[in-house]
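Left out: one protein chain. Kept in place: all the others.
Then we have subunit A:
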Amino acid sequence: MRRVISAIVLNEHGVLSRIAGLFSGRGYNIDSLTVAPVPDSEFSRVSIVTSGDERVFEQIVKQLHKLIPTYKVIDSGEYVEKEMVLVKISLNEDFSGLDAILKSYNGSVANANENYIIVMACDNASRIDCFIKVMKKYNPIQIVRSGSVMMEV
């Protein structure tokens, strides 16, 4: 089962490897992990997408709590979840329909040069999955996903 967790941790060196080590050392899955400082504070916010049963999930939450630099773990309630993806497409492709697709996925053109355009979309993870599927018809050269960030509502 897919799960999302956020942790607020002290923004100190080594904290990310403590978190990553916790997952790898115990054999828990990480589907995605994003980290950035919380503005105007000494904390960072870590957003983790993982999968596992109830018991594994409970342990992940407890073990995250157990880390000394962990201030808070947010594991329940409703979230807004967003993930970003960048897709690079050759200019030689036929772009018919691209505009409509971008529109329906909160997408836009992020960059273009004489060889490629890079489009982006921002949405929840499963919609990003769909977007990538749809984009396949333009034979993407490269796809980069950001991993999810979430905020409790």
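We take it that a residue touches a chain if its C-beta (ideal position, glycine included) is under 8 Å from a C-beta of that chain, and two chains touch if they have at least 3 such contacts; residues count from 1.
The working rule: contacts and distances are computed from a predicted model.
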item: Undepicted complex member, UniProt protein name, chosen from "Acetolactate synthase", "Catechol 2,3-dioxygenase-like lactoylglutathione lyase family enzyme", "succinate dehydrogenase" or "Sugar ABC transporter permease"; value: "Acetolactate synthase"
item: Given A:Q63, A:N124 or A:S146, the one touching the chain that is not displayed; value: A:Q63
item: Positions on subunit A where the hidden chain makes contact; value: 9-10, 13-14, 17-18, 21, 25, 55, 58-59, 62-63, 65-66, 68-71
